[in-house]
Structure formats: structure tokens, C-alpha cells
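A single protein chain has been removed from this complex, and every other one stays in its place.
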Amino acid sequence: MNAQKNTAPLDRYRTMRRIRSFEERVGELFLRGESAGSMLHLSIGEEAVVGVTDAMGDGDTFTTHHRGHGVFLGRGADPARMMAEIGGKADGYCRGKGGSMHIASHALGHLGANAIVGGGIPHVVGAGLTYRNKGTGHVSVAFFGDGAMQQGILYEAMNMAALWRLPVIFCCLNNQYGMGTRIDRAVGKLAFGERAEAFGLQAAHADGTDVEEVHDTAQSLIADARGGKPGFLEISSFRFYGHARMDKSPYRTPEEEEEGRKRDPVLKARERLIESGLGSDADMERIDTKADDEMDAALESAVTASPPPLDTMFEDVFHPDSPAPAPQRDRLRAILTETP
Amino acid sequence: MNAQKNTAPLDRYRTMRRIRSFEERVGELFLRGESAGSMLHLSIGEEAVVGVTDAMGDGDTFTTHHRGHGVFLGRGADPARMMAEIGGKADGYCRGKGGSMHIASHALGHLGANAIVGGGIPHVVGAGLTYRNKGTGHVSVAFFGDGAMQQGILYEAMNMAALWRLPVIFCCLNNQYGMGTRIDRAVGKLAFGERAEAFGLQAAHADGTDVEEVHDTAQSLIADARGGKPGFLEISSFRFYGHARMDKSPYRTPEEEEEGRKRDPVLKARERLIESGLGSDADMERIDTKADDEMDAALESAVTASPPPLDTMFEDVFHPDSPAPAPQRDRLRAILTETP
Amino acid sequence: MTAQQTTYREAIRQALLDAMAEDDDVILIGEEVGVYGGAYGVTKGLIDIYGADRVIDSPISEAGIVGAAVGAAMTGLKPVVELMYVDFIGLVMDQLANQAAKSRYMFGGQIEVPMVLRTQGGTGRSAAAQHSQSLEAWMMHTPGLRLCMPATVNDGYHLLRDALRQRDPVCFIEHKGLYTMKGNLDTARADADWGQPAIRRTGGDITIVTYSRMVHEALKAADAMAEQGVEATVIDLRCLNPLDMAPILASVRDTGRAMVVTEAALTGSVASEIAARIGESCFDWLEEPVLRIGGEDIPIPVSPKLEAGSIPDAGLIAETGLWMMRRDTLAWA
Partner (left out) sequence: MTAQQTTYREAIRQALLDAMAEDDDVILIGEEVGVYGGAYGVTKGLIDIYGADRVIDSPISEAGIVGAAVGAAMTGLKPVVELMYVDFIGLVMDQLANQAAKSRYMFGGQIEVPMVLRTQGGTGRSAAAQHSQSLEAWMMHTPGLRLCMPATVNDGYHLLRDALRQRDPVCFIEHKGLYTMKGNLDTARADADWGQPAIRRTGGDITIVTYSRMVHEALKAADAMAEQGVEATVIDLRCLNPLDMAPILASVRDTGRAMVVTEAALTGSVASEIAARIGESCFDWLEEPVLRIGGEDIPIPVSPKLEAGSIPDAGLIAETGLWMMRRDTLAWA
């Protein structure tokens, strides 16, 4: 639909630019002492994932790793509620209980970000079983980093997806690093696609600086997955900044960083759009400014939002129909006051 | 050395025939009610693994899965002590604490049989680190079934072995079944060697009816592994009997079983030896009878052996220099008698 | 049919049958649950009735399977995943404790994981250290995870039906030594409400609190003690977590004596938790210390003699109980 009007590439640029702007403000939130903790993993440099999220449809679901802000925005998240969650506020997507690493939205098909490397991967296999059994035609996508390629559970999941022909995509966002370890120091043979193929998946690779290539590749893989042919997509990019907000990446050289940051998917998309006449310089400026304004507002609203009331900590452990766990003070009070 | 005298194939036949005979008596031990439990997994049909054990050298180590009697005999185990362990007797390799699924021998390099599918696989990676760091020139071999190919830890281990160029071999004894599940119902794409290659290992396949093919393949892989080029070897065979001693395999047809049992590595080796003139009919009879006699004696000695004294249960939890866990009765006695 | 004599295995199977008939979203997944019918035969024949899409034979990929069940539960199915032995739980604790148990909480109540992990544990088959454990304490220490362990035929049915009605993850642990036990199944009547312990025997002298197979040892011990004139109440925890302690505390306040029995290695066990709770809440009513009886703090040895010797039995329970009444002196003290 978007493709017919040919505004899709512009829309994708807009989303990528919003992600960039959002992540920069997450960093600011931290510097202002307003984030819940310091475990903030920015997806700057990996915005071309929008090529995948844009190829997904209504009702499709996904899980992400700890660096999943961009994916979630790509699937339509409200940046203000995201920022509030990252700040541990009551208005956040998870009522201030999950934070950056555990953001989710049932309504938007986000089955959960995960702070366990590889932890969310098998969930899409289960979602695939649901879609197969109910015949819904949906697909479920697991987003994870190159580090998760060394977690065994990935291969268990791949085998099951292939064996049962499930509508599932495994999407590896390969940013060359797992914390301070460059991929060649973690992997015996750099051939992730081969691994996936050996497990019976359809494998593809896309250049993470080229959102349109990502989109085309994802679209075809997702279509096949809906037909019962699960796929694996590796997107190569470069992690622009440290592992988490505080990490200054002393384990890599400034030259490597400078070189890596030239692989900027946002800038490249912008240039391409202008070149191809899909947007003027002024159009792009407008998009950029609007994105920045939107994210400034999200940041400010998160800062001023309220933290959750203390006793909400006992909610959401079990279904609300069952009693919540008793606060410790209640137990001690009962012991103390019942003693004759 | 053996190869020069050319008695090696005859030796290998002898070992295979001893394994066959041993396993038959394990079945008998159970029927006579003298085994510790019923979790007895016979390796009948998989005796060609002797091609691997014979290619290993002094000081090399290995781990096995639950169907590892044959491997252990191939590495020189005393069948009487094995049978005693399977009977849960004090004279067994593990003092009657481990049984069939946890047999081991420090002296013979057997780092342990494992009742967790895939559980022993990563241990060879650690052994490989030891040999690398100490420069011993040894190799460590993990033996496991086709079922373990679906355990994620295998791929974590393969990646580490390839990454660190460790002297390690992963040996998959593919007998077509994991319990009642034929391999094609458990595996999305039947291409185990491809998986291993994708992880950076040197992969090979050998026909499990042909011990000499197994031996040649293993010898070359092991030599490369000693040089820091870890390998994967798949040996195809057929599980002649049920999963454990009591399983009558209702999930497969008599025809499939009959067909499968034609793939008899022991019979094939015997015929080949006679054909090639390496042994006469009479030679082979002598070997067979000797094997049966040896295993009859092992069986009888296990039956008459003593069970471990009750209080040995507290030994071997910790190193003998530290206090053993206190028996419960001692604790209760202390509570009861100290009360004023 | 409401009441009938049947086995523990059959009762559990019946619960699966009935739940699957009522609700198409209930699926089974696990190693050998389909064609083979389950390592202990609990799911026998279900694949013929409900087909391979609902009774799913899985590869030997425990972590992956439990993870798949989590995802299926999140998206609208009601999976029952079978872990062949609770001893394999170490392979899935991340998916169980970090994923299934915490999802509702971490995601602020948006996403629920209504799944049941069925497994079995315990000794009695000389299955050695990796196939004989009782590891429920790990699950009890996991907020957000429900835990129940049926001891009777009727509970085999009702606790599983109840577990399948929860919108939370439930760990349901059977005992390998009970599958062939016969008893009465009344599908219309549970032994107690979900979350409530069941009082299996009433006596005014001492309260024995236990669960799973040890309920039967405790009942045997209570009979033996009765011959000596000591009457014990035997309480079966059933739902170990969350658990309504009120009936237990009431009984101990009445008898003034409590013993907590588990088959698991004693240190860090469920028995320790229950003993600590009783100690806190019944202090002024206690005539004797709350005693714990459990498995020895050792791995389970394969030798049948050693295995049996490492686990509590009716003899030890009765002996200890009688001592607590000071009706007898401890044979071994």
C-alpha cells in the first residue's frame, strides 16, 4: 500500500530518524539522572532494522534483546510511554517495573524485550505454534544480537521452527560487538547464514546501512515464513557507541569507531532520498526537526512523570484475581500481634 | 604399531565381539533382577565405535552418553568392574554409586558417562583447554547420540572448540532414534555434518557397519585435532533393541527392525576378516567363545559381589579431607539429647 | 462418571483428556509425549485423539521447548509442557524463572504466561543422581511461579485441572513412585480448594506436614504411632506456593508439635521453609521444636540399598514422632 504511493522510503527514513533522535534523548535522560539505572543500550547505527519492522503486518508479534528501542519504535511505540518506562515511571509501558531492558506492549505485538542474551528467541517458536494451530496467518520475529548466535537455545529454536515449518523469522542484528568483544574473538567461523541453513532455514543477509535492501530482503523472507518456510536474516551494522550508556569502548580504537560510524544508515537513507528526488532538502529538514521536537517532548514528559506508588510492587506477580503476595511487614505484624 | 603387524582389524573385531557379548549379559543381569534399576541402554549395533576408541591414544580422554558401555570397553575397561557397577555393587568402578549411566574411570581417561543428554559434551572443551595450556598433545573425545544434536550446548561447545582450536573431537553415534522418536521427526534438516562445518569444525561421516572405515576416518580426524583442528564425526548405525532394556519399541515395525539389524557391524567385520584371510573360521570361533566366557564370568562375579555398606553413602560428596555430611539421625539425635 | 477407582497415572491423563476436550487451546508439548505416550505413560493415546498439532513430540531441546511454551502461552495457547524428569530442570531454569515466572511482572501486567510445566521427580527406581531428585525448592523460591505436587489420585486430576485454569505459569510435579498407585477419583469433588492444603488424617497429638509421596509414608507412620497411642494429624501441602498456611498453623497450635517431612535433600528444602513459618507463627503454642525430616544432603546413589537408605520412610517418621511425644525413647538416640 505504502509501496504504491512510493512514500514508504520516506516513511522509513522518518522512523529511522525518530529512532536516532529518541536514543540520543535516552542518553540525556541518563545524564540528567532521570533514568532507572544505567543499563541503557542504544541502537544508534542499527536503525535500518526499520526495513524489517516495516515489512511486518498488523497482528504480527516479536521479541527483542536488550537493544530493542529501535525495533519497538519501528512497530509503532509511543516514545513518551517508552521514555517513561526507561525512567521507571508509572506511566511507562510496564508501569515502571520493567525499564529499558523489559519493555513490551501486548497491543503492539511486542512480547517483550529481554535482558537474558537469547532469552526471547524461543518465544517466537511458541508464537509460531499458535499461529499455525489457529491459522491466523501471522508471523513472529525474534530480534537479537550477534552475541546471541553463541547461545545454544537459538539452535534449539531454529531446529524446531524448521521441523514444524513455523511462521517465524530469526533476525540477527550483527553490530560486530558483544560488549567489549569483537565478533571475531567470539566466533569460530564467521558464517551465520551457513549455520541457519544447516538447520534448515532460509537464510539471507542485508547491509545494515541500506534500509531499502533490508526491507526488500525482509519482505520476501516474511512472505515465505507465512507460508511455513521459516527464515534467518542477518543485518550487518556497527554499534556507534559503547555497549551501555556508560561504556566508553576503551577496547576499540578511535579509528575503528570513526570508520564504523561512516556506516550510518540514517544519513545514507537521507542522501538517497534527496538524490532520487523523493524528498527535498527542506522536506528532510522538516522531518528531522519534527522528530527532534517529538523526542524532546517525550524526554520532558518522562522527567516530570510520577514514579509508581510503592505498593504497586505487589501487583502483577500473579493474575489480579488471585491474592497478591503479602508484604513482609504484614507477616511480621501478624506474628507479633498474634503472640499471646 | 598394530597396523604394521596388521593384527589391528582382528583386535578390533575382538573388542566389538566382547562389547556385543557384554551388552547381552547386561540384559541378563536385569532379567535376573540383579541390575541397579532398569535404565540400561545397550549399545548393540553400535560396536563399530571401536574404530574411534582404537584410534585414540594413551592419556586421551573422553566422555560418553548413557549408551556408553561399548566406548568404555573399547578404551580398556574391565568388564567385571563395569558389570559390578551396573549392579550397584561396591566393587564397581564407582563404588556402586553411579551405575550404568554414570560409569567412569580416571585411570582410563573416562571422564564420565552422563544421564543428561548432551551433558558431557562441553567437558571435552575444558579437557582441550588443559591439553592446550599444558602442551600434552592429548585429545579429548565426546561421544553422544543423534538426540544430543538438538541440545544447544553442543553448538556452544563446537564454537568454542573451533574458536580456540582445541584438540577435541565431537563424535555423534547416530542410531536413527532418540527413545521412540525417529530422527526425521526430531530434526528439521538431516545434515549434521553441515552443522558442524558451519561452526568451523572439520566434519566427516562413517558407515557404522564398517569398523575399518570408522577407524580410518577417526584416525585422520584425531591427528588433525591434535594439531588444533577440532573435528566432528558422525557414525551411522541402527539401534538393534529398545531404548532401554525394558522398551519393546512398539513405535517401529518389525520389518524396520529386521532391516535395521542387517546392519550388523560385528557380523560384517567377522565376514570381512575371514574373506581377507586375516582370520580363519576357527580363529573367529575362538575369539567369540573367549568373549562369551569372559562376559559370563563378569556377569557371575557381579551377581555375587557385595553391595556397598550403607554408610558409604556419605562418602565422596566432598573431598575426603573435609567432613562428610552428617547423617540425619545424628542431627536429630543431637537436637533430642541436647534439649534440657 | 464422577467417582471411580483408578491410578494416579490415569487420573492425570484424564485431567489432560478433559481439559483438551473442553478447550482447543490446550496443547501438549514434550519429548515422547505423542507416539510413545510419555516416558511414564501419562499421555498415552492422546495423540490419536487430538492429533499431532495438539500433542507435539519435541526434539531433545528442553530449554527450547519450555521457551516455546512461554511464547505459545503469551499468544493465546494453553500449553502443557512435559519435562521428562525434574532433574532436567537445570536446563530450563532460565526460561522458567526468568521468562515464564517474571513476564507478567516485568511487563506491568500486560502479558501473561498461562502454561503448565508437568514433570516428575523422586526416588525409588535406582535411577541414580541425575534421574531421582526432588528439586521443588528451586521453584518455590521463584516469585511468580505457582507450584503444586499431587499426592493422591484425586489430586492428580483436580490439581492439574486447577493448574490449567490459572492465568499464571504453574509447575506441576508428579512422583515417579506413585504412577501405579490406585485410589478414588471423583471428578466432581476436589480434596481441597486450589491453594489450600488437605488434612489427610486428624489427630490431636502431633502435626505432620508433608507432600507428594511422603504423604503416604506419613500416613503409615501415623498408623504405627496410633498403635502406641499417639494420634497424628497429617497435612498434605498440595499447592506448595502460594500456599495458605492458616490450616497448618491452626493444627500446630492445636497439637503443639510439628514435624515437616520432605523427600528432597534437607538443606534449603521446602521442609525448612515450612518449619521456619511454623516456628515464627506458632512459637507460643509449641511444646517441642519443629523437627525437619528430609533426604540426606547427598546426591542420590544408584545402589538400591543406598538409595532407600538416603530417604525418609515411615519408620523414621514414627520413631521421631514418638520421641516428640516422649512416649518412647529413640531407638537410635
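Letters A, B and C name the chains as they come in the text, with residue numbers starting at 1 for each one.
In this section, a residue touches a chain if its C-beta (ideal position, glycine included) is under 8 Å from a C-beta of that chain, and two chains touch if they have at least 3 such contacts.
Keep in mind that what you see is a predicted model, and the values were worked out from it rather than measured.
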Residue among C:H141, C:K220, C:R253 or C:K305 that touches the chain left out of view: C:H141
Candidates A:P79, A:G96, A:G200 or A:G279 - the one touching the absent chain: A:G96
Omitted-chain contact residue, chosen from A:G147, A:P167, A:G260 or A:G279: A:G147
Contacting the left-out chain in the complete assembly, out of C:G76, C:G124, C:G268 or C:G309: C:G268
Touch residues of chain A, complete complex, unshown partner: 36-39, 88-89, 96-99, 101-102, 114-119, 147-148, 150-152, 178-181, 185-187, 251, 307-308, 310, 312-314, 317, 325, 327-329, 332-333, 335-337, 339
Touch list for chain C against the chain that is not drawn: 63, 87-98, 101-102, 105-106, 128-130, 135, 137-138, 140-144, 241, 264-265, 267-273, 275-277, 279-281, 283, 286, 288-292, 297-299, 301
Residues of chain B in contact with the chain not shown: 61, 63, 92-98, 102, 104-107, 111-112, 114, 116, 119-134, 140, 152-153, 156-157, 159-160, 163-164, 315-323, 325, 331, 334-335, 338-340
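We take it that only the chains that are shown with their structure count from here on.
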Label of the chain whose CA centroid is most distant from the centroid of chain C: A
Between chain C and chain B, distance of the C-alpha-averaged centres to the nearest whole Å: 35
Whole-Å gap between the CA centroids of chain A and chain B: 45
Distance between chain centroids, defined by C-alpha means - chain A, chain C (Å): 39
Sequence positions of chain A contacting 2 or more other chains: 152-153, 156, 159-160, 163
Per-residue multi-chain contacts in chain C, two or more chains: 58-59, 61, 63-64
